[in-house]
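For this view, one protein chain was removed and the others were kept in their places.
Chain lettering (A and B) follows the sequence in which the chains are written, and residue indices restart at 1 in each chain.
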Amino acid sequence: MVDIIRATRAGPVHLVVLALIMLVFAVGVYTSDRFATPLNLAGVQDQMVALALVALAQTIVILSGGIDLSFAGALSTLCVVFAMIAGDDPQTLVMGVAAVLALGASIGLVNGAITVYLGIHPFIVTLGTSTILSGTALLLTRQPTGSVPVFFEDFLYERLGPMPYGMIFVLSLYLLVGAMLWKTRFGTRIYAVGDNEAAAEISGVPVRQTKIAVYVLSGLLAAVAAVYMTGRFGVGDPRAGVGFDLRSITPVIVGGTLLAGGRGGVLGTFLAVVLLALLGNVLNFVNVPSAYQWIVEGLIIIAAVSFFARRAR
Amino acid sequence: MTAATETRAGDAPRRNAGTVRARNRRELAMLAVFLVVIWAVTAILSPRFLSPANIRDILTLAAPLGFVVIGQMIVIIVRGLDLSVASIMATVAVLAVGMGENIAMILALGLVLGIAMGAVNGYLVAYRSVTPFLATLATMIVLQGVRFAYTGGAPSGSLPEGLRFLSTGSVLGFPVALVLLVMVAFAAHWMLERTVFGRRLKLYGVNPDAARMTGAPVKIMVLAAFAISGLMAALGGLVLVGYVGIVDNWTGRGYELDSIAAAVIGGAALSGGRGSVPGALLAALILVSLFNIVIILGLSVELQLLIKGSLIILAAAVYNSRARR
Partner (left out) sequence: MTQALLAARDLSKNFGPNAVLRGLEFEVHEGACVALCGENGAGKSTLIKVLSGLLAPSSGHVEYLGEKRDWSGPRESLDAGIAVVHQEFSTIGALSIAENILLGAEPLTRLGLIDRKALNARAKALLDSLDIALPPKKLVDSLSVAEKQMVEIAKALRSDARVLILDEPTAVLSQNETTHLFRLIGELKARGMGLIYVSHRLDEIFQVCTDITVIKDGVVTANGPVSSFTHDSVVSAMVGRELGDMFPPKGTNSANGEHVLEVRDLVVAPGVPPATFHVDAGEILGLAGLVGSGRTELARAIYGADPGPGTVLLMGEPLVRRSPAGSIEAGLMMLTESRKDDGLFLESSVARNFTATTPGLGAHHANIPPGFEERRALAMKDRFGVVVDHVGLPISALSGGNQQKVLIARLLENRPKLVILDEPTRGVDVGAKAEIYRILRQLAHDGVAILVISSELIEVVGLCDRVYVMRHGELARELTGAEITEEAIIAVAAAETARTTGGLHHG
């Protein structure tokens, strides 16, 4: 039991987020008959998938003490490239996936290498690469373009019971990354580097390699998100990533991972993604305009941050 | 590098190439040279570039970004970061339109609102120990909500005539917005370089603990820096809507990252303590010129994004390597 708590880095914040999820769910059930239907709940899950994937990547980067703002540009470029290659049959689809994964990893490699070897703040580096990649996506195409095989699109719309395939995939990736953080040396190193870089260095942790690897992993996960997003749209949108740079950070913070690095984990991020998605859905049901949803989201960030600021003291 | 060791009479300090001031001057010169080079190259390729109308276009468009960059840079000097500037721009603009025709009233209220929004950021950062990134991210999202709630999705109301004048009018042949920017820039530069407050701001960025131990009122200073950024964003927002001619819930979108980019290209470092008003303005001018140049030369508009992104990383790398030496 202790191990499970440690492995998931569960803490009081998770109980708070969980309680909020149940509260929001209860409000949803009370407000509308259509809320707790499989159809609606599947819709909520579908909306979570892309954000969940990107937030997972962001969690790893933030745990290591960095930040990745390149998702806006990276997702756009990756979506376009994928749709251009994926074509109509399984063979091109596989090629597309392979190409996009390689491209995502390279983007991460560039981010990581510049951060580590030129000593530039990752915020600036990823802001730069994001801008470049946004331009690249639009240079490739101004309008949504390309296609994915129909069977792939259909596949992404199917569900296993109440759960869309996309969501199952997200869950397994979270489990996988969670296991990586708990069960591999690389995972331990991420926490060590994020918590205290100098101490990690003295302890013989390969700090530079760890950081670079983290950005590569982030790029890979962005590629996975791009494959999903393109599959759902059916085309590659050169503006697909707009907003994901900052949006990806909210669930990480609300889920209890500290921006300073070293503290937190993927369970919190997942719960926060669920909370934010359910909240949006329920507020829609009670006819609260999206304007107020933003206000609530902003206040949740402030609440979460002050909660941790007080605890850290 | 030849160190000019000319000795002047009296007590005047000898010139020395290694001084902090000499280094800052060289960085400014680098930026200026870069700007002149891209302008010269473009002018050779397309004579239309240097036409008065086009120059006027560039300068006018540089005005709103210029205001925002000045505020952003001041926040970055105190080791902060302001992601809420674009949201403040739009919110102030949207609210200002609803305030009738009296331009003095609009300006006064708009600027006060900007200061207030910035002060909230500053309060969270200085007094609640919230990371600037998260404080301003939250403010950005909340203001977005406030704005959409106020407008009900689509802002209405015509733009007051005075606001149009602020951006597109001229005094003595100079664009009003530009005259305003020059005045504000001069004031900001003066504040940073020649007042006790400005000196302390920069010292705080270099070493916050030492600044506190040497008697700087650090919390109020940080709050003030964010309030100034809010003020500059409000001003930038009003000038921008006046220029565009319509108010939009997304006025100023992208300015948060553009202003950070310009501040960094202009010599500010996220680690704090570095940055100057002339540098920030040159960088803003470079960014706006790039957009104009790409269009004038008939290149893809998107190309400017590639150049801009590369420039951000390149500038940071150059400054970094110089600082390390």
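As a convention for this text, contacts are C-beta pairs under 8 Å (C-beta built on N, C-alpha and C of every residue); 3 or more make two chains touch, one makes a residue touch a chain.
No experiment lies behind these values; they were computed from the predicted model shown.
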item	value
Contact partner of the left-out chain, one of B:43, B:58, B:105 or B:203	B:203
Touching residues on subunit A - with respect to the absent chain	2-3, 6, 182-185, 188-189, 191-192, 194-196, 198-206, 262-263
Subunit B residues touching the omitted chain (full complex)	11-16, 18-22, 194-197, 199-200, 202-203, 206-207, 209-217, 273-274, 323
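Rule of thumb we're sticking to: only the chains that are shown with their structure count from here on.
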item	value
Touching residues (chain side subunit B, partner subunit A) in the complex	81, 83, 124, 128-131, 133-135, 137-149, 152-153, 257, 260-261, 264, 269-271, 300-306, 308-313, 316-317, 320-321, 324
Subunit A residues touching subunit B - in the complex, by the definition given at the top	67, 73, 114, 118-121, 123-125, 127-136, 138-139, 246, 249-250, 253, 259-260, 289-299, 301-302, 305-306, 309
